[in-house]
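This report refers to the structure that appears directly beneath it.
Note that one protein chain of the assembly has been removed; the remaining protein chains are unaltered in position.
Every chain is named by a letter (A, B and C) in the order it is written, and numbering of its residues begins at 1.
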Amino acid sequence: MYSWLNINLANTFMPVEGTELAGNVDNLYIFLLISSLISFIILIGGMTAFIVKYKRRSANDKTAYITHNNLLEFLWSFIPFVIMMVIFYWGKLIYDDYRTPPENAEEIHVTGRQWVWRFTYKNGYAFSTKPANAAMLNVPLNRPIKLVMTSGDVLHSFFIPGFRNKQDVVPGRYTYLWFKATKLGQFQVFCTEYCGLEHSNMPATVNVMPEAEYDTWVRAYVPEASGGGLADKGKEIFTERGCTACHSVNGTRIVGPTMKGLSGSKREFADGSSAVADDAYLRESILNSGAKIVKDYPAAMPIFKGQIEEEDVSALIDYIKSLK
Amino acid sequence: MAHTETHTSHDYLNHQKGLWSWLTTIDHKRIGIMYMIVILFFFLIGGIFALLIRLELFTAGPTLGIDPGTYNRLMTFHGAIMVFMVIVPGIPSIFGNFLIPIMLGAKDVAFPRLNLFSWYVFMTGAIIAFASLFFGGADTGWTFYTPYSIRQPNGVIFVVLGAFTMGMASILTGLNFIVTVHKLRAPGQTMTRIPLFVWATYATAIIQVLATPVLGITLLLLIAEKTLGVGIFDPALGGDPVLFQHFFWFYSHPAVYIMVLPAMGIISELIATYSKKTVFGYTAIAYSSLAIAAVSFIVWGHHMFVSSQSEFAGIMFSIITMLVGVPTAIKLFNWIATMYMGSIKLDAPMLFAIGFMFLFTIGGLTGVWLATLGMDVHFHDTYFVVAHFHYVMVGGTLMAFTGGIFYWFPKMFGKICKDSIARVSWVFIFTGFNVTFFPQFILGAMGMPRRYFDYLPQYESLNQVSTVGSWLIGFGFLIALYAIIDGLLRGEKASNNPWGGTTLEWLATSPPHHENFEKTPVVSVGPYEYR
Amino acid sequence: MSTVKTESHFHHAHHFDSAEHQYSSAKQGIWLFMVTEILMFGGLFVAYLIYKSLYAPVFHVGSSYLDVKMGTINTFLLITSSFTMALGIYFNQKNERKKAVISLALTILCAIGFMTVKFFEYNHKIHLGLVPGKYFNNPEFVQKVADFATNMQATSSSYQEIDIAALKKIAPLYFGFYFVMTGLHGFHVIIGACLIFWVMIRTAKGDFGSEYYTPVEGVGLFWHIVDLIWIYLFPLLYLVG
Partner (left out) sequence: MEEFVNYALYFIACVCVLVPLFGLGLAPGIIVNLELAAILGSLYAQIVEKGLIKALIKDKGDSPMIRPMVPALENVQRTIDSIEDGTFGKKKIDKSEEHGHHIIPISVYAGVLAILAIGTIITVGVAQLDFGPWNTVIAMFVATIKASFVLLFFMHLKYDNAMNKVIFGSGFFFLLILFSFSVIDIYTRIKPILGFPKF
C-alpha cells in the first residue's frame, strides 16, 4: 500500500521508480501538479473571493458596466500559452527518450495474444505467462533492453507502471519499447488496451536481476527438440489461446460448455437440431463457432478462422478428445 | 420588462392537445421537450449501468456475481448510451431546439419538419442500438477499436448502426441550427448581439456537420468489415487498425467539443444573469468558441500517443493540443472577470455554474497533463484518463445541463421548481462527484488500467471510496429529478422573467406563445445590458 | 403550407419573411448537406489513396480487371443525366412543365441505365469470384498480383522490400474497396433516382414553377454531387493503376 496521505512528495502514490526515465517523468509530474495547483488556486480562489465579496445584498444592486479590457485579456491568453509551450517542450524531451532506444540495447521479442504474453529471447528461449503464471520476463540490471512487440490477434498494450512506460501492441506490425532498469525487484505489467473477456487478467511481471545472475539464467537454457504428443501440444494451445476463460475441462460451466466428455456426445443446438460431436463438428466449432450454437449458451466465442494454424487445430481436437 | 400577463390559452403546451399532436408537431419547443423526455430516460439507463459498474468494482475480483463478459457489455453500453444518446445530443437538441429560435427572435428553426424528422431518426438509432441487447450485445467499448470489434459476435453491428443513425440525426440538427443562425435572426439581431449560448451552439453545429460524416463512413466501413470482410481495418487482410483510430478520432475528438461547447454557452448565460452583469469580453468568448471548434479538428492524434502512431505525428498533435488550452483559459478567466463587481445570487442554477467552473478547471488542467507527451505515456488508458474525461463530461456538461434545466424550467413549463430542493441535489451531486472521481486520478497515477473487471488488491480502498461516491451522485440526480417532477406538479406559476435575464427568451411569455412572440421583436442593444 | 400551390401564388412558411428568404435558406441547408456527403465519401477516398500507395501492385492488377468500356459508358450516362437534370431545373424556371417532366424522366432513365451497367459489372465480378475479402475466390488474380510484384522487383531496386507472400494474402483488398465505393455510390444513385421521381411527379402535378422550385433545385444539387463523386471514382478505380 502506498502512503498517499504523505503530501510532501507529490509522486508518492506513483509506483516505485524502476528506471532513470521514470524519475524524469516524475519530475515533470511534480511540475505539472504544482503549476496546476497554482492555476487552480488563482482561478477558483478568485472565483470564491468574488462570490463572497460581491454577494447580492438587495434585489436592485447596481453593478459595474465593464465590457472588456484588452491588456488583461492579452495577458491571460499569453501567459498560459507560454506555460503550455514549456510543458510541451519538457514532455517532448521525455518522449524522445522513450522513443530512442540505445544502439546496444538487447532485444527481447514479445507477442501478445488473447490473453497471454509470450517472451522470446535471442537464443530461442521462449515461454508464455500462461499456464505457468510464475514465468517472468527476466531482465538484467543497468543494461538497456528493447522489447520488440507484436500481436497475434487484437490490440494489446504493454504497460509497466514502475517504468512509466507503455506501448500498444498492434497486429500486423512491430512496435518498440525500451528501458534500462536501475532497481532490482519485480515490476507489474498490465495490458492497457481493451482486448476482451480476460483483459484485466493478462498480467506479467518484469523481474530485474543482477547482471551476472541474468547471464547465468539465460545461458542455462539449451534449445531442445520439443517433445510430447499432439494432445500435450493441444493442452498448451488450449491455455495459451485463452480457451480456459470460457471452457472448463472438469465439467463445470463457465461461459461456454465444458470440454469434459464432449467428444462423441450428442449436442443439442439453439435452433432445435442436434448432432454428434465428432472431429468435423469440433473443427467447425473451433473455426466458426457461430455455425452451431449449443442450446442455453450465448454466442460469445470469437471466430478463429484464419487466426489459427491448421496443425494447432488438430492438436486441439486431439486434446479435447483426450478429456473423457 | 416583464409586464404582459401570461397567455395560458395560447402557449405552445396547450396550443394543440393529445399525444398525436406532440408526435407530429413541428414546433421547435415541443421537439425540444420530446428530446428532453427521451434523453432523460436514456440518462437514467446509462446511470444505472454506471452504478452497476461501480458496484462491481467495489471489491477486487467478482463482486456482483457477473462474469467479465457481462461487465464488458455494461461498460460498453454505459459509454455508448452516455456519449451517443445523452451528452452529444443533450444540450444542443434540448436547449438548442427550445431556445435558439427564441433567443434569435425567430418563430421557428429554419427547417421545422426536418427537425421533427431528426427526432425520429435519433429514436430509430437509439432503438437499433438497444436491439443489440437481443443479439448478444456488444462488448467492444464505445470506441469499437478494430480488429477486436471485427472478431466479436454480430451484436456489435447493431450498436454501430445505431451510432451511425444517431450521427445522422446529429448532422441534421446541426445543419438546421447553422441555417437558423445565419438566416432567421430578428431585425437588429446582428451576429454580435446574439447571446453566447447561441454562439456556442453555432460553433457546435459546425463541428456536427463537418465531423460526423467521417464517423459515418468509418462505422459503415466497420459494418462492411464485419459482414463482407473487406479488410480495410483488418490487419489479417492487410488493413491498418491505426487508420481506424485516425478516422474514429477525427470525429470523436471534435465530438468532445460537441459535448462541452454548449455547456460553456449555458454557463455564460447563467453567470451573466446571476451576477447581474454584462459578460466580460463578449467577443473573446464568442470567438474562442469558434477557435476551439476549428482547432479541435487537428488535435485528434493525442488519443493515440502510444498507439504506434509515428513520433513526428505525436509531437505535432501534442503542440496543437496545447493551443486548445488557450481559448479554454480565456473563457474561464472571462467568466470569473464577469463576477467581479457583480451582484451574485447563489440560486441553484448559479451553484451548478460554480460547480461547473470548479470541476471543469480540474478537468481542463488534467487535460493539459494528458496532452503532454512524456506524461501521457504513463497515464494513457489508466483511470487517470477515466477521471479526466468524467470531470469534463459529467462535471462539465452534466453540471451545466442540470443548471440549465433549473434555469429555463420556468420558461419551458411556466412553473418554478423549489430552489431549496435543487440546491440540496447540487450538494449531493457535487460532493458525490468529487468523492467518485478524484480517487480515480490517484488510481490512475498508481497505474490501474481502465476497462478492468478485476484489479490488484492494492487499488481496493480507493475503488471503494469511488463506489460510495457514485451512490451520492445517483442520489443527487434522483433529488434533482424529484425537484423537476415536484415543479411540474406543484410548482408556483412563473412570471415572464423570474431571474432578471436580459436575453430575448425572457421577453416571451412563460411558457412561450406557440409562435414564440406575438409580435416579432426588434433588437437594438447587445444581449447582456445590465445598466 | 397545406394550401394548394399554384405557379404564381406560392405561400412561404410562416417563419420566413418572404419566399425569396425561404429559398435562400433552403439552399444553404442543401449546400451544408452536400458538404457532409463530400466528407463522407472523402473518408473513403483518403483510405483508398493511402492503401493504393502502400500496396501498389494489388491496385494496379485490380484496376486492370475492371472493364474500362463499361466504366466509360457509365460516365457518359451520368454526365448526360447531370445535363438533363440541369435542364429539368431550367424548364421549371421557364414554366415549361412538359419539357421539365421529360428532362427529369430522361435523368431517371440514365440512372436506370447506369444501374443496369453496374449490375452486369457486379454480376461478372461475382461470377469470377472477385468479391470482397471473406468470400474472395480467384487464385488467378492473386497469382497476377504476385507476378506483377516480382516484375517490379526485377525492374526497380526501390521495391526490394515487398513481401510477396504477404501481398498475396491482401490481394482481395482491391475488390473490397471497389465494392464498398461503387456500392455506396450506387446506393446514392438509387436514392437520387427516387428523389427525381418524386419531383417529377410533383412537377407533373403542377406544384412547381418559376416562383417555387426549391425541391427540384435541391434534388438537382444532390444528383450533381453523385455525378461529381463518380467523376473522381471513375479514373481512380478504372484507369489509374
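The rule we apply is simple: a residue touches a chain if its C-beta (ideal position, glycine included) is under 8 Å from a C-beta of that chain, and two chains touch if they have at least 3 such contacts.
Just so we're clear, the structure is a prediction, and the values are computed from it rather than from any experiment.
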item	value
Absent-chain contact - pick from B:Ala138, B:Leu172, B:Ala236 or B:Ile336	B:Ala236
Contact partner of the left-out chain, one of C:Leu106, C:Leu128, C:Ala204 or C:Ile231	C:Ile231
Selected from A:Lys92, A:His156 or A:Lys292 as touching the chain missing from the view	A:Lys92
Options A:Ser35, A:Thr48 or A:Thr150, residue touching the unrepresented chain	A:Thr150
Options C:Thr116, C:Asn137 or C:Ser210, residue touching the unrepresented chain	C:Ser210
Residues from subunit C at the interface with the omitted partner, ascending	20, 23-24, 27-28, 31-32, 34-36, 38-39, 42-43, 45-46, 49-50, 54, 68, 72, 75-76, 79-80, 82-83, 85-87, 90, 93-94, 161, 163, 165-167, 169-170, 210, 220-221, 224-225, 227-228, 231-232, 234-236, 238-241
Absent chain, residues of subunit B that touch it	182, 210-211, 214, 235-236, 238, 240, 242-243, 246-247, 250, 297-298, 300-301, 308-313, 315-317, 319, 323
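Here is the rule we use: only the chains that are shown with their structure count from here on.
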item	value
Contact graph of the chains (line, ring, star, complete, other)	line
Closest chain to the centre of mass proxy, which here is the mean CA position	B
Identity of the chain that, by mean CA position, is farthest from subunit C	A
Euclidean distance of C-alpha centroids - subunit A vs subunit B, Å	30
Separation of mean Cα positions, subunit C and subunit B [Å, integer]	35
Shared-contact residues (touching 2 or more other chains) in subunit B	238-240
Sequence positions of subunit C contacting 2 or more other chains	none
In the complex, subunit C residues that touch subunit B	13-16, 21, 24-26, 28-29, 32-33, 35-44, 47, 50-51, 55, 131-135, 166, 169-170, 172-173, 176-177, 179-180, 184
Touch list for subunit A against partner subunit B, complex	1-2, 4, 11, 13-15, 24-25, 28-29, 32, 36, 39-40, 43-44, 46-47, 50-51, 54-57, 61-69, 72-73, 76-77, 80-81, 84-85, 87-88, 90-99, 153-155, 157, 159, 161-162, 164-168, 170-173, 175, 188, 190-201, 245, 254-255, 290, 298-300, 302-303, 306-307
In the complex with subunit C, residue positions of subunit B that touch it	101, 106-112, 114, 171, 175-176, 178-179, 182-184, 209-210, 212-214, 216-218, 220-221, 224, 228-232, 234, 237-240, 243, 247, 515
